[in-house]
Each structure stands twice: as C-alpha cells, then as structure tokens.
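Sharing a structure here in structure tokens format.
A single protein chain has been omitted from the complex, and every remaining protein chain is retained in its original position.
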Amino acid sequence: MIECNNEKINRSSPVEYLDKLVDDVCATYEDSKGINHLQGFDIPCQQEVLEVIEELLEIVFPGFKGVRTYDMNTIRYSVGEMLSCLHKKLSRLIFKALHYNCKMENCKDCEVSELTANATRTLLEAIPRIREVMKKDIHAAYDGDPAAFSLDEIVVSYPGVKAITIQRFAHVLYHHKVPLIPRMMTEYAHSETGIDIHPGAHLDKGVFIDHGTGVVIGETATLGDNVKIYQGVTLGALSFPKDACGQIIKGARRHPTIESDVTIYSGATVLGNITIGKGSIIGGNVWLTESVAPGSKITIPTPELRIKTPKQ
Amino acid sequence: MIECNNEKINRSSPVEYLDKLVDDVCATYEDSKGINHLQGFDIPCQQEVLEVIEELLEIVFPGFKGVRTYDMNTIRYSVGEMLSCLHKKLSRLIFKALHYNCKMENCKDCEVSELTANATRTLLEAIPRIREVMKKDIHAAYDGDPAAFSLDEIVVSYPGVKAITIQRFAHVLYHHKVPLIPRMMTEYAHSETGIDIHPGAHLDKGVFIDHGTGVVIGETATLGDNVKIYQGVTLGALSFPKDACGQIIKGARRHPTIESDVTIYSGATVLGNITIGKGSIIGGNVWLTESVAPGSKITIPTPELRIKTPKQ
Amino acid sequence: MIECNNEKINRSSPVEYLDKLVDDVCATYEDSKGINHLQGFDIPCQQEVLEVIEELLEIVFPGFKGVRTYDMNTIRYSVGEMLSCLHKKLSRLIFKALHYNCKMENCKDCEVSELTANATRTLLEAIPRIREVMKKDIHAAYDGDPAAFSLDEIVVSYPGVKAITIQRFAHVLYHHKVPLIPRMMTEYAHSETGIDIHPGAHLDKGVFIDHGTGVVIGETATLGDNVKIYQGVTLGALSFPKDACGQIIKGARRHPTIESDVTIYSGATVLGNITIGKGSIIGGNVWLTESVAPGSKITIPTPELRIKTPKQ
Amino acid sequence: MIECNNEKINRSSPVEYLDKLVDDVCATYEDSKGINHLQGFDIPCQQEVLEVIEELLEIVFPGFKGVRTYDMNTIRYSVGEMLSCLHKKLSRLIFKALHYNCKMENCKDCEVSELTANATRTLLEAIPRIREVMKKDIHAAYDGDPAAFSLDEIVVSYPGVKAITIQRFAHVLYHHKVPLIPRMMTEYAHSETGIDIHPGAHLDKGVFIDHGTGVVIGETATLGDNVKIYQGVTLGALSFPKDACGQIIKGARRHPTIESDVTIYSGATVLGNITIGKGSIIGGNVWLTESVAPGSKITIPTPELRIKTPKQ
Amino acid sequence: MIECNNEKINRSSPVEYLDKLVDDVCATYEDSKGINHLQGFDIPCQQEVLEVIEELLEIVFPGFKGVRTYDMNTIRYSVGEMLSCLHKKLSRLIFKALHYNCKMENCKDCEVSELTANATRTLLEAIPRIREVMKKDIHAAYDGDPAAFSLDEIVVSYPGVKAITIQRFAHVLYHHKVPLIPRMMTEYAHSETGIDIHPGAHLDKGVFIDHGTGVVIGETATLGDNVKIYQGVTLGALSFPKDACGQIIKGARRHPTIESDVTIYSGATVLGNITIGKGSIIGGNVWLTESVAPGSKITIPTPELRIKTPKQ
Partner (left out) sequence: MIECNNEKINRSSPVEYLDKLVDDVCATYEDSKGINHLQGFDIPCQQEVLEVIEELLEIVFPGFKGVRTYDMNTIRYSVGEMLSCLHKKLSRLIFKALHYNCKMENCKDCEVSELTANATRTLLEAIPRIREVMKKDIHAAYDGDPAAFSLDEIVVSYPGVKAITIQRFAHVLYHHKVPLIPRMMTEYAHSETGIDIHPGAHLDKGVFIDHGTGVVIGETATLGDNVKIYQGVTLGALSFPKDACGQIIKGARRHPTIESDVTIYSGATVLGNITIGKGSIIGGNVWLTESVAPGSKITIPTPELRIKTPKQ
C-alpha cells in the first residue's frame, strides 16, 4: 500500500512550484551579506578547522584516539610528518581568514603572507609548552576528583581536558588577531563538551573543569594556576561598555579575573571586571558581581526551604 | 604476552551461552511495541533526517560549510538541483512519518499522499522567508554581543543560529502535524548545541540565544521580535493540565509568552502560561511564574552572601 | 591576488624552525606518563568504544537507527551475528583495558583472560534485562511528558533514553572493575546529550530524564524506580572523604540516595550522602544537603523579586 | 603565476554558453531510448550487482577477502545473516530486472513476483553445489600448473577462479531468463580478469583457465569436465544464423561443444557449432572450424620461419 | 604462538637500518626528473581525471550507473548543475596540464588561460554530438551481436561502449593539444576494458568493438562509419618514421585508415599507413601490411592442421 502511494508521490510533478521557488531563493541571495558565501573570496570552512583540531590533539595526546600507533624508534618521522602537514593546512586556513578580513575592510592584503607565516609558526611552536601545561591540568584533575582512577582515564574521558586544550590553541590565534578560526575552534569544543570558553580568555596552568556542561568563560576573563570550576559556572560580563554613540565597544575588558587556587562550585555566576582573590572558594549558585579578597569563602545562605512532609 | 592471552580469548568458545542468549534477546522482541522496529512499516530514520537538515542549512547559508562552492552565474542550477533533491527526500521522509501514524492509529492512510505533498511544499516554500528571518537574527546577534566581530563569524560559530534555524523548519512540519520528524530535527540541534527548543514553540524574528547550553523552550511558548536569551534559561511549564481521568492532556497551552524586545539573562526560569511584557528584562537566576507588565525589570535581590575572609 | 600570495606561503620553507620543533615535541614525549600513549601497551580507543555502543543500542532498539532492517523470520540470524561480533569486539576491548591495568600496577595479568570472559559474558547477558528496563523507562517518559506523542518518538528523540541506556551497560562493566571503558561510554553519552551519569551510579527502572542538559549524577548515587529528573539537576558530592594523609579517598560513598517516585525539578542541586525519601518532590533550583523524609515537598521560597515597572 | 591565472579562469563566466549547452544536452534526452534512463522504471544498477557478487564470493570462499572473520562455533549465524541479506538484495535486483522486461515488452508483469522468488531461491540454493564444483576447479588448477604451490594460492590469485565462479552464478540467472543482471555479472568478471565468458555458456566441473587474458567463451558454448584453457583462446561463432528477413536470430546455437579432458593452448580459435572430442589437445594459435574426433591432437605446422642471422 | 612472535617483530627495532634507508631513498629523489613529482608544479592526478570521466559518462548515459536518479521535470537543474561542476573541474585540470607543459618547455604560460577556456568549452559542447554518435554505436552493437537482447544491456555491459565513449572525449582534448589528460583517460578505459585506443585515433559513428580484450588502435588510425572490430585486433604501426638524427618522429602518421563498413575479426593485425577499403572483411588472425581495395575479403588460408587422431 505504502509503496503505491509512494509512487504517486514521485510522479506528482514538483515543477508547478519549483521553478518559482528557485527564483525566490536565488532572489534572497542577491544582497544578503553575512549569510551568503557565494562568490569572490573564501572563508575557512568547518571541515578544515575540524581536521586541524584533530591533528593538534593527536600531537598533544599521541596515540589516545587509537587511529594511529607510534613507535619510539620512529617517532621523529611521525611527528615531523604531522607537523609538516599541519604547517600546510594551517597556513592555508590562516591565510584565508586573514585575507577574508582584508576584503571585509577593503584594505590591501599586503602583509597577509607575513602575518600568516607568523601566526602559523607561533601556533606550532606553542605545542611543546601546551603539552607541558596540559600535564599539569591532568594532574590537577587527578588530584581533585575522587572518581578519577588514572591519568589516562582523564585524557580519554574528561570533557574539560578536550575543551581546554582546544581553547589554548585558539588563544594563540586570537592573539595574532586571526579572525573566525579561533571562535570556530572553541565552538567545536563547546558543541562536543558543553563548555564554552572564549578564545580570548587567558588560562594559566593546572585548570580543572569538572563535568563542565554549561560552563561559559568570557572573552576577557583571566584564570590563574590551579583554578577549579564545576558545571554550570558562568564567568561573564555584567554590562557592555558602549561608545559615545551607544554602540557596544567590541573587545573591551568586562570579565572577571580569577586568581590562583580558586574553586568555583556548580552553577555559580561571576560577572564583571572584578577579581576573585587567590585561594577563594565560591559556593554553588552564588551570584557575584564584586571583587573578593584572597582566601575568601563565599556561599549563599541556605534559604529556609519550604518543606512539606506528609503526616505519618 | 598479551597476544597469547588474546588468542586464548578468541579460542574460548562463546557458544556455550550464545545460543541461549540469542533466544533470550529474540524473546524480548516478541511484543515490545515501542522499542522495536522490526517489521511491517518504516519510520523516518536518524540518518535521513540528518541529511535533510544539512541540505536545508546549505540552502539557507550557502557556502559556509565549505563542502560546496557556488557561482552566481550558475546558482539557479545549483539551487534547483538541491531543491529537487530535497523535494524527493522530504517527500519520502514525510510520507513515512504520516503513514506510520496511520498504522499506529489503525486508520486508512487515504490522505497521506496529499498531506505529504502539502507539508513538503510548505516546508520548501518557507525557505526564502526563513532566510530573511535568519538575517534579522544574525544582525541581532551582531548588535547584541561585544565579542562578535562579523556577521560571518556568527553564522559559522554561534550555536544559537544553528539551533534556531533548525527549529524554524521543524516548526513548519509541526504545524502540518507530521509526527516524529520535527522532534528528531530539534533533538539533533539540541545534541549539537545544548539548546532544546520544542518544534511547537513560535519564534518571531531577531531572536538571539547566546552560548545557549541548557536553554529549554517548551512546546507552547511564544517569542516576539528581538528576544535575547542567555545560557541556562528555561521557558517551561509549571504544571501539566490533566483530563477528567487524571491523564496529562497532550499539547495543551502551558508555556510562557515572551513579548518583543525582552531580554532574559542566564539561568532564569520562566514557567507557566504567563506573559512577559514587551521590553522587559529578566535578571539572571530569576524564578518567575507570574506575568509581568511591559517594560518591567526583574531581578533577584542580591542575597547577603556569607563571606569569610581570612584574617590578614 | 590571494593565490599568488598563497604560492608564496607554500614556497616559504617551514624547515628553518621545523626541525627544532620536531625535537622539542619529541622531547616532551620522553617521560610524560599519562598524556602519551606511544609504546608498549594498548589502551581501548574511542573509535572501538563507540562501535560497541552503537551495536549495543542497535540490539536494544532494533531498527530505529535506520541503517539495518530486520525480518522476524530471520531475526535469530541477525541477532546471533550481532552478538558474535559484539562478543569478539568486547573481549578484545575489555582485555586491553584489564591488561592495561596490570601494566599500570606492575602485576602479572594472570587472571586477565578469565576476568575478560566474565565481564564480556555478563555484559551480553544483561541485554535482555536492560531491554525490559528500558521499556519501563520509555513508558515513564510517555506518561510523564505532555509533549510526547508516541513511544517511538521517545526512542528516536529523547536524549535521556540514550544517556540512560548507555549508562546501564557501562554500569555492568563498572561492577566488573573494568577500567577506562565505562567512563568512555558515559562520556560519549554526555557529549551527545549533555547528561553526565557516572558509570558507578545505580539506576532502577522507570527513570526519566527530561531535556537533560547539565544533569550530573555522581559515582555513588542511587536512584529508585520511577525517578523523574529535569535539566540542570546535580546529584553530587558535598565534600570528598580524605585519608589520614589528606589524600582524597577514591570511590568512597559521597552521593545521594534517591528513593522511588521522587521528582527533581530543573536546576536543583542535591549534595552528599543523604537520602531523599520515597515520593518526595524537589523544586526547581533547590539546594539540598540534608536528607528529607518520604513524601516531602521541598521548594525555595519565592524571593521577593525586585520588579521595576515603568510608569505609564 | 599559476594561481592568478587560475583565478581568472574561475572568474570567466561559464554562463555565456552554459545555458545553451544545458538545452542542447536536455534535447538529446527527449527520445533517445536505450541510452537514457531518466524516468519511469528502474534498471538494476552496477553498484548493486557488484555488492551481490562480492557477497556470493564471500560465501563461496569464506574469509579469503580478509574483510570478515568467522568462527566455526558461530558460523551458522554468520551464514544465516549473509543469506538473509542476499535474499533481500537479490529479490530486489531480480524483481527490477524482470519488471524492466515487462515494461520493455509492454506486457503486464503479473508473474514477476513469482518469477523473482523462483530465480532468487534457485540462485541461493545453487551455492552448496557451486562450492563443490569450485573445489574441483581449484584442484584442477593445482594439478595442472607447476607454478601453483597451494590451493589457497589459487583462490587468492588465479583470475580464472574468480571469472568462473561468477559465471556459474550468472548462468543460474540466465536459465531463469533474468535480463541484464547475468551479463552485468560476467562483464564485471571480464573487467577484473580479461576473461569473457557469456552467462549462457555451460561449464562442467574441473575447468581451469590459466592466465586467461583475452579468453572469450560464447553464449551457446559447452565445456565438459576438466577442460583446460589458456590465455587468448576464443570459443566463438563462425557466422550468425539469420531469419527469413535477414535479421540475426538472437540466442541460436552457434558455439563449440568442448568435451571432457580437452586442453586448448593459448591463442587458439575454435569457431562454430562444432564438437571437440573428449581428451583432444588443441595447440597454440590453431584456427579450427570443424569438429575433431576424441583424442585428437591438433597443431599448426611450424611455419618455416624466416630467420636472418647476422654474419659472424 | 603467532602473536607472541608478532610481538617480537614489533619490538625488533626497525631503526638500525631505517635511517640509512630514508637517506638512500631521498637521495634518489634529488635529480630524477620524470619519476618524481615533489615540488614546484602540479600535474593532473589520476583521481581527478577519474572523477571527470565518471561525470561525463553520467551525462552521456544518465541514470545507468544507478547512483543518481533523475526526473524529466527537473532535468535541466540536474544537467545544469553537473555541467557547472564539470566546467570547474575540467578548467582546473586542463589548466594544470597546460601549465605543466609550459614549465616543461620553459615557456611563459601567457596563453594558458585562454587555451584552457577553449579546450574546456569545446569538450563540454561536444557532449550532445557524442551522445548522438553513441546512440549509433549502440544500435550498431545491437544489430551486430546475436547475444545482445536490448539496447540497455549494451550500455550496462559492453566494454566497447565504455572504451569508445571515453576515447571520444579524450580525442577532443587531444586536438586541443592538452597534455597528459587524454592519455590518462584512455588508459583508464584500457585498464577497465582491455581496449587500448589512443586518444589521437579518429572514430566515426557506429563503431562496434565486441569483447575487446587486447584491441589496440594507434594514434594516427582512422575508422569510418560502422566499423566492427573483435577482440585482439591491432591497428598498429609497421615502423616508426625517424628524423635525420635517427630519432623517432613523435606523432607522425603511421597507422591504418579503416573505411566505412569494414569488419575485422579477432586477432587480426593491420599495420602501417595503409587503407582498408570500404566494406572489406578482414578475417581472424590475418596479418596485413598493405592496402586493400573496397569490398575485399581477406582470410588466411586454412593451414593444413596436423591432426593426430588416436586409433580406435
């Protein structure tokens, strides 16, 4: 029965309305800058960014994904090949992004090649440092979570590790003012982990984000060593600085500074250009918009819960 | 060593218990309506729904995914081909879903072909309108977020854009009472972005959801123009209307109406069939179950945080 | 223009710094136990775990993914083939994980083969029981959600179903003390659904998690029958028991016991080794660190919201 | 330089001539029966035929391709699953081909379902017999070729084995008058091996074709047991029987009968409806158009080669 | 056992000789022009050529491969899209090939863009004509082969059709002096069919090559209408014209002209710049190096076969 009808469907000509619809859709392509990408110049595409991320993760955590095996005897060849490959892909991607910017701003892209070379090199040269920092992050996770049984377990199953690693690379490109790519990188991490760290945020070593879903860390936030953050924490902006014309000023400092050894429990919201002093503990669900001194312990007063217990 | 043992494993016959296990599993297939899909009629499958979504996104944001390139000279051919293809896939998918419904309700599917044709056509014809609306959404995001540097950046890296676009298409099918598919579409968006908008929700233009993780917007919610929503916001039901027999009434109105120009900050919970008046601002973490007048500004009183600062 | 520059880029030798960088990266591989996986022994890899999960889901919900079709007449062959295949893959994977443990602890892996056989068999033999339990979960979802129109809809589009099914299998391996794999399984579910249930948590039948983004359920938590949980709920630890040396004691009991028929609304936080009595209702955003009697209803007092309504 | 020009190319509008070309191509589609396949009814496609062949080969030579492994303990599940799958694919494919025939001949396809079921079943039920026959073929190859070191070597590396196996299956469908598919099967074998055996040819057991490139065996040829054939041998037609109108009679008997134990050396051409008697040997390059008695040995007289040897 | 040894293998360091081997291999890359392709400029690669061929075949025989379906209502979109796509791919490929030539000959590639545009356009505009010619070829095959039961069967299973179609397209590029690509196209056809037609050969309409394995048709050969050729036929050169220095003159005329309605049976060899007159029949295995008049019938005298028949 179904298939008979199915045949009828296929037979029913779509043409009555299709031609008009094609015209209508094409008409919306005419002038809609910002949601077309039809002609003229390229932008970095998601697939390319994803590949670069996967290769960076493979170099930082070699062998964990399980798609390649390595041998200490021949590791230099493997690493050399991966880096050569990354060098090519990154150069192409960063060039596209910088060139895109020039087109957007109608400038001549006279320095794009040099800027591309610099950004690519800086990113690649950051790998050894980021590996060292990630070791500290992973030890921090191991020390801080009673559910963690080994360092390897943390690498293969803690979303925070993935999100932070990607952000650390995105941050390098952010400093080189490479457009689009850093944000695409962190959004990929966000999509995979529920942890949304802006590429602009500065994270010191030993950062541990547990569970992580719903964590938001804003563009101008700064995190010191050994900061520990739980799910649902927001490090956000209280208000957006505006210029004389009432336009939001892009990129202005508006997020918290979290000093070393601070712990922020789940659901806490910390807003504005404030400072949480070294070693402070911010309790769950706390809503904080002012700086606190080092060593502070902030909690919300347990509200008088309304508890109705049935008569027995 | 390992491999020797490994060989032993492979040699150890699985058959001792396998035959019985096969029987046991098959026995559970006998009558478990609702978690089997073994015979008789098809349902739309995830892979097909995913393909349709990807193609709809490609038409709305042509060129951004980076898997295809277009040329203004030949764009009509590309669009025509994509729409012909979508027409076929959507017809097949919607037919399956409607036919499935008939089987479930033991009705004759005499009108399924016509309903399929209507739903398919309406969905496709909605594309130009949804493109125009999305332009407004993207400008809203640009204007509202100091971290956004270009419209393109928003398209490629803002999860809210993806979630809302998909929901707008799912909403069209929801209105045509196509079962299963709309929910599969929004759940895909939920899985990718952490933003869970029910296909039944009505969204006007210029909606901006920032970060978005944990946002839940219920089936009968309504959002006016230029509504701005942050991560962790719930627009939910306070209680579920029940019929005389105590059964929950499916689909009854139970979610908020958010009028135009409202902003709802992170973690706020707005519940029930209430109205948030035009231009209101709902502060972070607010828990709201009653209507508020236009232009209201609602915040929770900053609780007296308990702050222990160490002696210095 | 762009391409000319592009050529320049490709020509610009990467070698000036590449050789040194290769050395630097390889140097970081020398001793960094925990974030390398270069030589000596295998660990279970993500791709393998993912395949096992997909095949388990296919057996529990046959036909829903839409990649295979079945026929009641030949279902025994299909199931037998899938189980044989799973037996092989699981044996290999579990063996790797157990053997890995032996290497980590420098013990002889004399019992690994036997332990592998046991864990594999127990997992496979759990399939019929888990199918029966999932039926109850799905009916619970149907009964509890006014937006759910059919059991099939729940299977294909409710993230909670996916997260719970995967956790139930991970839980079996957790009890057999298989390292790494259980956590990789639940983290996959977390990544897909935003629902983070530790493999150690015990879930009875009829559990329903709605929307689910941000839900965290800790290692030693216990959920009775028909528990209902909404997005953003945390069942966490209040503090971590430490040993005499101040080291966190791994695995110690520290999470809540949720008795049957309890409902916990969105954003509630329930912490510590406490008990929520049968049939209790925990309101949205409640922060609870003490046990409550059966039948309790806990809500936060509606705060006096500060509402500024514009003069009219 | 190259890329600049490349850009120019992409910029050069293809549209000047593309629209006209689209019209011209579409115009050729209007009425060209036989080289279009645009609408109305399906024909079996190459990809589907290829899949069926691969699965038949997998059942006949299990494990050789190396893509699947089997276990004697669970082999029934594997075989059952493969046969169920083949049953479905073959039914669909054969139905398409038979239905296509009906359309071509404007008959009602009233018996297509039954014919499909018969052909499918006969083909599947031929598998055990064909396996037994192939064992004899492989032993024949082993005994006849000094370069063959094991039976396995013959299975994995002798093109004749592949070509003959496929032809044996195609022959079953040929007898059921299934159109298109048998020829597509043998042409696939031809393309892989250079051996072109028409599906209509009848091959007894123990046939060995060595090297095989250029071998052509016609539709009505018959080969007895233990026939041995070398590269470049043609068993063809001398002339084509025509009907009263001078039209070639399709399918008429016109190829040789090769009795048992005959050997035909490379490059020999045997033409017409003749008989090569049992045990005969046909020498290389022989051109034969008349029957020969059993036990004959036919060679071309070594021609007086013209040999110019340089003076020394 | 095996796996233990296997482990030993993996452990045995490859490094003792690997480093030297890497050096040795790289040393051979230094100066070996012609078998390296390491740097500097691109050549068309096999994968790209293959894609272009597949797309050309899809346009000429739409729907036969079975990977796409078409609908007469929307065929213009499908064709337009395929042609736009082909235009891009061909332009890129031809540009590469022409640019490669310039580099090889150290000329400036000033006209490459224009030559590319011309060659691409000519190739695409040849499609309607080649379709018409192929119709004639296919009818010729149908009329000439008693084993052919339908036109469709010829399209899907006659290797000659594939080889000739591809050669007809390669011939267009050959005339535009595009290097490398034409030969790669016909070699692909050769590999698939055993039929080796040089791109330079000129084929009129209604050409039929049956079976085809081993057919070789040289660069300067010409075939009239309705020429029929069987397997193993060579239309080759007798000797190669040399210049004053004894160097072979590339491209000089040296192959036969076959006039219309000629049939050449299997294994015949026709060599040199000679003419086979209209309607002639060249018998199997004939070796011919001189022109023959129209209407000739050439056969080799049946040699007195030496036949030993056993006594009875």
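Letters A, B, C, D and E name the chains as they come in the text, with residue numbers starting at 1 for each one.
Just so it is clear, a residue touches a chain if its C-beta (ideal position, glycine included) is under 8 Å from a C-beta of that chain, and two chains touch if they have at least 3 such contacts.
None of these values were measured; they are calculated from a predicted model.
Considering the whole complex, the hidden chain is in touch with A, C, D, E.
Within the set D:H87, D:H171, D:H198 or D:H255, the residue that contacts the chain not displayed is D:H87.
The chain omitted from view is touched by exactly one of D:M104, D:L124 or D:L238, namely D:L124. Considering the whole complex, the residue from E:S260, E:S296 or E:T309 that touches the absent chain is E:S296. Where chain E meets the chain that is not shown, the touching residues are 1-2, 5-6, 8-10, 12, 14, 17-19, 21-29, 32-39, 43-48, 100, 104, 179-180, 183-184, 186-187, 190-191, 194, 196, 198, 200, 213-214, 216, 218-219, 232, 234, 236-237, 240-241, 248-252, 254, 267, 269, 271, 285-289, 292-301. Seen from chain C, the chain kept out of the figure touches residues 10, 13-15, 18, 22, 71, 73-74, 77.
Against the chain not shown here, chain D presents residues 41-42, 59-67, 70-72, 75-76, 79-80, 83-84, 87-88, 91-92, 95, 99, 109, 112-113, 116-117, 121, 124-125, 127-128, 131-132, 134-135, 138-139, 143-159, 192-194, 211, 213-214, 231-232, 266-267, 284-285, 300, 302-310.
By our rule, only the chains that are shown with their structure count from here on.
Set side by side, the interfaces B-C and B-E show unequal numbers of C-beta pairs in contact, with more at B-C. Spacing of chain D relative to chain E, judged by their CA centroids, is 22 angstrom.
Within chain B, the positions touching two or more other chains are listed as 1-2, 6, 10, 14, 18, 22, 71, 74, 76-77, 79-80, 83-84, 88, 194, 213-214, 232, 267, 285, 300.
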